[in-house]
Every structure is written in structure tokens, then in C-alpha cells.
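Showing just some of the chains, left in place.
Going in written order, the chains are labelled A, B, C and D, and every chain counts its residues from 1.
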């Protein structure tokens, strides 16, 4: 009997700057994944809660910050959530109601700093972990702080085996957000902890992204679940920055999607999805991890710890 | 004025078990790259000298080795070369004659053990370095030993700037052979040494290989030059093992190629080449490395050395 | 009064791919050693738990892996055990029940990699150490990873002195698996740690094996307890690979045994056993170690540390 | 006889993107400080070598980078210097020629990443240390990497005592660049190392900057030498970004200066200079450090190490 977990990635955008609407959307899409596709695990994109202010400059140039940019930051800051908080409780309820394990990108507020975070919500235990993005990219470095090694969870979770109630499957899962996926040492750390379901919430919609997702699946011999936002101009406030202000059009694409599910041997199981929002679902045959590690186990028989060793610092000094 | 180096990858197979023929072939193909395309740097596939005994089992099963397999190994052993040796001298001559820097995969013999090695041959200085594959894959572990940290060169070389004789360009180059490319710590080491021209001699002809080459270019912000063998049954001795002995056909594909040149931003500059032998050539605009590192420098501003540190052992204790 | 420990080696095969049956067999044979022969220490062969897939190729040839081979690996992987795990607990119970110290070869699963491991189970303390084979041989390199210096235990254990309840004997014991016995530096390390009871679980049934066992006893001035599997075709699944598929016969010998117990002066105390399963038992007069070291102590008065020094790396960098 | 060191701060801008012109300017201004004012120590502003691209956005908005921005980065990258390099040698020559100790902000290039660095050049020993800015501010995070604890020098230097040739004064000096001065733990570290001449190269020309300089002098009981750039639009390339593109004017102020020298008791010794380039010089009576620490020694008698302890990590793990 195959060891199968059924998993979805959601391609959708934030109901920008509206926390209640976004939570409602998360509820609706989780129900789709569950009711239509039978998903046990659902991954939402980066910054799904809180929003990804694409094309904004926050009034920042080298050596100067404009007051209007500070005000935009105040709005963005207020749209972020604390962990825990009522918003987290709401996601816990959705998880419990649907019996779906949820991984979702949120903008986390901690004192005066924002973080780009992924939270892991279990149907039975609620919030079980969070991961803060270690390195924001380019202008993100102006609006988000850096995570540290205290939030690099690789969770061991148990799922029901689809056709056979009563028997269960154990899997390890983790998350790397957007360009963290270009950090080979972070990935190596995750591999070394045995990650099998590698969640990659993102807003990177370039075609090249697909190469990296496939490579990571192959390199880590793990399932890769990449959930990207799909957003059009109408999904942002009317005054939001755009690529070309002379061509504003509500249906202009802001973030083009590309969500995908890939097997440990590099086979595409679902997607990449382009052109709109949607939910992709696939069966993850956990034995494929073993089939893959037969000839490549990047932190096991295919490592050279005598030559290369990865040191990982404790979270603080 | 652009900083351009012109580089080729050769897709070709060994004239199996015939060293003189293979050296002659290397000479001919280097001339094609030079005379037809103006190449300054040429990368040949893994095991081009010595051969890749695809589909052979060397009479090895778990717990037993057949005498015929030992004899096949004797032939393979005798087809390998020492470094240095007359064969290396011959490649030095070809490099000098053509003024082409050559990177070529060879089967190296050292005492009783064979290694899968890439040698770096400079037109002026001759043999300047070698890299031994750190981890053979699957059955290769039966016929090849493991390299160590004493042969992980990242070379600094100077090339003439194409259109402007007299001015020159400095570039750093290294090599990772076949599935070494799935070793994130090895790659990280190469990135940390500043590799800009990342040579990937291989015999991996799966379509998935392309994902990893593109990913490495993006992750390392370096040019990736992957040279794969293309071989048919007729390129092997008549009694060589094949996938299905009932369907022997001289034109059956043994290694399907897929050589490719990719830019630091993940753009394909040439290839992937399939269906036959050939030489691919492209201009490498070295400023693209800087353009790429602007927003991603995996061992510089996009690293977290406070959390993750890569320790590299000296070659022996 | 002689300082005697009574020790057995078990020659038997895995109940292939059946963990419960194999544990039951281990229980039964430990009882034989204890009840029939009065053994205080029992050594089982290499891979007794998990099995030695002799003659399998796992669908691996140079440059290719067949899907069926991956599936065979999945089965083999699933038959392996983690350390600790319920299987280990079961062996601990058997050890406690029989008051026998057990050394047994197991296939250990750790993340995606398998290891060929020997576990040491104490009647009172349960699992006290494990040793992972440092270098798999030939095709084993495809299915097993490499151990490192963190699992090279030389244990100090105390045994009751047979005839004199109340008095006890202290002995040092270690294990080297199969062709690790051809690693002179590993052996030297064990000698330097004072090993007196040198356990050699194996599946090497060649007659030449006897020479090495005798040599090691002489060289190390230690008792050598070599436990080899004895297996016939009927002990493997019906579709298991065999040497000659045209001559399948349930009683064909797959692994021919050769278990043996040898004294520090090279005298054979029991065995070699051929032609079937069985339990060999002998009195180990620990004073023989001293008698032997009188004129040869390979890491003591018979060493030349001024010329040759063995450096042993810590388990990782 | 007073223990006096004569020190200057230079307020000037880069000859943008022209390394030779900027080095020439550094030469000229050092001569002014030496010949006109008798300076023994001169501090130049942040990014004096390499330039501070104020008002540039480098084509970066959240989630996107424009190719033109990458090209601007290539120009900026090529204008940066390595350490050491011929540019450093040139500064060493200037230092030697004038017998002036020079602290100057440079844009340092190391592999693909730029750093905002201050170098310390001794007349006799040449380059003796460098400090890399630990945390770039706002958009600087897109163009500069982060320093670490390996470049936090507090140097002990000996100067001639002005009026009394033959006798000498020892002083400790360090540098914190721009908003690093808002990092209380970095300052505490410098205080704890005994810094007496606290150099603050900057491009922060806000009036509020003066408060922080005075506070640091008081808190650290050290001389503060803050050297700021003064730049107008004409000092940048014609196509450089400006605050309001509709009001371009070569004499518009880009960076307004504010260089200042303050005593350990908070007294302003020279400056703040506004409205143009210039050289400020003052006598530093080193006994004032002692006078100030009489009632406040922030890492000595005015610390509470029983409550607060500052841990400083080694440069890497």
C-alpha cells in the first residue's frame, strides 16, 4: 500500500491591506483544497497575510527617505500581524475545521520590525512553529528584518494514510521563502534535518524559478511545494506603485504565479500554474524520497563531511 | 567596451579504449572550436580521456565479483592515464598550438586506484591544476576512488579581450563533475572562491540536468559550461554491455548529450545540444557576473555567516 | 583460577526481509548459546537484521539506475531499522532475559541513508554502542553509506567468572565488519585502544577469510570471533538474484559460512563451521592476551611511534 | 606640557566615479591639512573613494530590479576598490609623503559584494586596518553587504607631541560609519576597547546629526571627529538621480556637510562646517579623556557588569 499524502499549493494574492478579507480568502481556498481535492496539507504563498507591496519603493533612495514612504510603511506595519494574535487564532480555527495542515506566509510584527514569516498550523495543535526569512532581497531589506537560527523548524508530522483510516504516515516538512531558496547552506541544513516536504512560499514568478524548484527537489530528494502569489493591479490599492504609471490597468499582471509541485526525482506533479489564481493538488508518494535517496543523499552517503562541514550557530550568541 | 571571453563546450564521446584516437579527436575538436568559432576556452566532457563505461556492471553484484569483471577492469585501468604522462603532454601541445585553454575530463590512474578527474591545461603554462571527483555515483563507486580537498582548484586566468588585442580580462574558473553538482557544500566552496566560469563536465544526459545547470548559474551568479558526452553503441566495443542486449543496434543512443552554456542570470546562451556530437560556443560577458551579484551573492551579501559557516578541511589531517 | 569468558558465534542467515522472524530467530539462537553452551557473549553475523542482498545489483550499472532497482531499495530500506527503535528494544529484552551480551550486525536507517552497523547490547544497560562500517565493498557502496570516527567503540565490559560467582573479569571488545578487517589502520586503532575480544561479523565465506582471521588474532594478540552468515536460495525471496538464474535450486548455497573463534596465539578454538547454520562456543582464557603480548604488542613494545604515527580524526571536522 | 595631537576632518565629495581624480583630491586636501594646519591625523568622509550615490534607487522596487539599475551597479562596482590594491598603495604614498595618519571611507569590492569600509593608513606602516560598516541603512542594504566582528579595530598609534620633537603621545582610535553611530552595542564595544579618538565618517548632513556626535563624545568620553561629504549636483554625473528632476541645478546641494570636532566633555572644537567643502582642524588635548572619565566611564566605574554584559562574537562562528 503506497504511503501517500495529498497536498495542495494555493496560488492567490492578499486582499491587500485588509486582514479580515484575506483571512476569509484563506478559509475559502483551504475549503476548496479540502472539499474538492481532499488535501491534507495546504501551502499558501509568501506574505499572503500582510501582503507583498510589489513595485513600492517606500520613498527610499540612497541616502534619503521621504515622509510619504514612512506613512506607507505605517499602513503596511499596521496590516501586519503578531504571533500569536487573533489572526493566528483564526487560522488555527480554519485548520481545525478542515483538518488541514496549513503553511502560510505572513508579515509578522515584532516591536518596531517586520519579518517575512511562514507559520505552520496543525489541525490539532494549532500554531506549532514559524520560520522567519533569513535574508530579504533587494528593497525588501528596507522593510523586513532578518530571521535567525531560532526559527528554522523541520517538523515531524503525522498524516492519515488516505485510503486506510487508522494507519498513518510520518513526514518531515520545512519552509524556505522566496530567494532563501538560493542559499545553499540553508538548504543543506534542511536536508540534514531530513526534510521530505519542502515548502517554498514565494512571489518570484520568473520562468527561471522553475529550474530552481526542480533542482532543489532533485538535490534534496524531497517534494517541493512552491506556492506563488498571482496578483493584478486591481488587487492593490488604486494609488499603489506600478511598473509604468502611464499604463495603469486593473487587469495588468503584478505577480504572475508559477506555483508547482515536484517529486524527489524531479518530475512535475502539478503546475506550473499561470494566468490566474487556483489550487494545485497532487499525491505525494513518500516512498519516492527513499527511491531518490538510493543514489543521492546530499547530507548522507553523497556528502563528504571529512572535507565540508556545515556549522550552524545557535540562535543567538 | 564589453569584457567578453569566448568559450566552447564540446559534446563528444571517447574513442573508447583507444587513447591515441581520443587524443586525436580532442585535437580536431579543439581546432573546430578555435578556427570556426574563435574560442579561447574549451570544456570537454567527463571521462573523455579513458571513457565512460556506461551500462557495464564490471561483474559486480552485492557480495561477489566475477573474474570477467576484473578483466574488464584491467582493460579500463590500462586505458586510463597518469598525471603527468605523455597523454597530458600531448594535450599541452594542442593547447599551445591552438592558444586555447582546455578543461577535459580524464580517467586518472594513481597506484591501484582510478579517479574521475578534470585537468586544466593552459596554452602557456601547460597543466596547471586538476580536480578529482569527490564522490562517484552509484556503481562508479566500484571503479573510481574519491578525491579530496587537495584538488579543488579555483583558477585565476587571464584571457585576451576579443576585439582589443593588448587588453586582457581576468576570470576565475573551476570544475565540478557530473553529480558533484548536486553537492551544495562543494558548490558553496567554489562560489566562496569567486568562481565565474563554472565548468561542468558530465555524462548525465537526463532532461532534468538542465534545471540544475540553470539553477547553479542563478545561485552562483556564474557562467555554467556543461559539456556532456554523446555516444552511440558503435562508439563502444562490440561486446560492451547495453540496456537491452536483444536490441543491439550500432546507432542506439548510449549517452544523449545536452551540453549547454548558461549566463549568470539564467539565460541559455547556447544549447542544449541533442542528437549528435558538436561544439557550442558563446560570448561570456563577464560584467554579467556583477549584474547578477547586484541582488544575489550567495557567499557575500546574501549569506548569513553568523548562522551558517562552511568549514573546509585541509586535504588530509 | 583461569580468567575465562565463554563466548559464542552464531552462523545463521536473516529471515530475509522479515524483521519479526529475524528477531525471533535471534531470540532462539541466543537461547541455544546460553542454555546449551553457557555463553556469556554472542556474536551474530553482519547484516543479520535487515539482510545481506547477495547477488542483487539493485538495477545499477555504470551511469544508470533502473526503477525496479529503486523499488528493491525501497523494500530493503523499509526492512532496515533505526537506532534506537522497537527492534533494538526487542534485542535488549532478549539480552536481559538471557543475561547474554549480544553483538549483532544490523542494517541501520538514518534519514535517507543506510549503514551496515554492529550494535552492542548489554544485559543490564541495553544498547551501549554501535559501530558503523567505515567502507562498504564494491556494490555495497551503492546501498550503504560510510561510517565515521564517532562510531569506533572499544568497550570495557565486565563478565562473571564462570565457575566462581561473585568474582568478575573485565574485557575490552570491539567490532570490525567484513572487509573492514582489511583496513590496517582501523585495526591498529582498535589495537591501540586495547581490544581483547575482536568481533568480526561478516558475510565473507571464502576460504581465504580464515587466513585473515588468524592473522588478526596473531597481530593484535586478541581473540577473534568471526560470525558469518550461512544462507541458501530458499532463505531469500523467490525472485532474488542468483549467480546463475538457469540453475535455481532452493538448496543452492548463497553464503557458505566459515564462522570461527581463534586465540591470541593463532590457535583455532572452534570452527570453521561450514555446510549449515550453527552455534560455536569456546572458552576465552583472557590470560592468553598477556601471553601473546609478551613478544608482540603491535601498538606497544612492537611499535615504532618514532617512525610511524597513526592520527585519528575526531568524528567530524 | 599638554598632550596634544593635531587633527583634521575633511569635508569634501568624491570626484564621482573617477578614481584617479578622487585620489588626487585626497592628496591635495591632505596637503592642506598638513601644510596649512599642521595636522597629524586626517579623517575623510564615508565613501569618499567610490562615491555615495545619493538619491539613486538602482532601479529597485519591492519585488523587481530594472536592467538599467543593474548597469548602474556595474559602474558603481567598477568604481570600487579592492583592499589592498593600487588605490590603497597610492593613499599609502600620500600618507608617507605628508607624514599624516589617514582615515578614509572607501567602497570596497570583495568578490561580488561591495562594502562600505573605512581604511586606516599609517605614514610608516601603510595600511594597518580596515573597518567594514556593520549595517547599511535603508537602500544601502541593496548595494552594500554587512561587515562582521573581524573588522572592528581599535588601534593604538603613537604621534609626535607637537611642540616637543622627540617626545610622543599614544592614542587609541577607531571608526564608526554614519548610522553605525546609532548602534549602542557597537559603541559600547569601542568604549570598552579604550577608544579615545572616535572617527565618524558620514554622509548624514541632517542638523540632528550634531546631537549624536555630541552625545557620543560625552557618553564615551572621547574625541569625536565627524567628517561629512559636501556635494552639489554638479559633483555627480549629469544623469544622476535627484530629489526633484524638474528642478535640476548644478549648484543644488546634494549632501550638506556638517563636519565637526568635539571634545570628551561635549565642547565643540571646530565646526560644524556647512555651505561648502573645507578642512577643519583642532588640537586634541588627550588629558581631556581623563578629565571626562573622572565622573563617567561608561564601561568602567559607570557600568553595571553584574546586570548588563555585552557579549561580542568572534568574527565568524
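Here is the rule we use: a residue touches a chain if its C-beta (ideal position, glycine included) is under 8 Å from a C-beta of that chain, and two chains touch if they have at least 3 such contacts.
Worth saying up front: this structure is predicted, and the values here are computed from it rather than measured.
Shown here are 4 copies of a single protein sequence; counted across the entire complex in this file, the number of copies is 6.
Criterion: only the chains that are shown with their structure count from here on.
When the partners of subunit A are compared with those of subunit C, the chains appearing in both lists are B. Interface of subunit A with subunit D: the two copies contact each other largely through the same residue positions, with over half of all numbers used appearing on both sides. Centroids built from CA atoms put subunit D at 67 Å from subunit C. Mean C-alpha positions place subunit A and subunit D at a centre distance of 41 Å. Within subunit A, residues 138, 295, 306, 309, 311, 313 each touch two or more of the remaining chains. Taken pairwise by the contact criterion, the protein chains fit none of the simple patterns, being neither a path, a ring, a star nor fully connected. Under the touch rule stated earlier, the contacting chain pairs are A-B, A-C, A-D, B-C, B-D.
On the side of subunit B, the complex with subunit A involves touching residues 134-135, 137-138, 146, 148-149, 179, 182-189, 191, 208, 210-212, 214-216, 218-219, 265-266, 295-296, 298, 302-304, 306-313.
Put simply, subunit C touches subunit B in their complex at residues 52-58, 60-65, 138-143, 203, 241, 243, 255, 311, 313, 317.
The part of subunit C that touches subunit A in the complex is made up of residues 58, 60, 65, 67, 69-71, 73-74, 77-78, 110-113, 142-146, 148, 313, 316-317.
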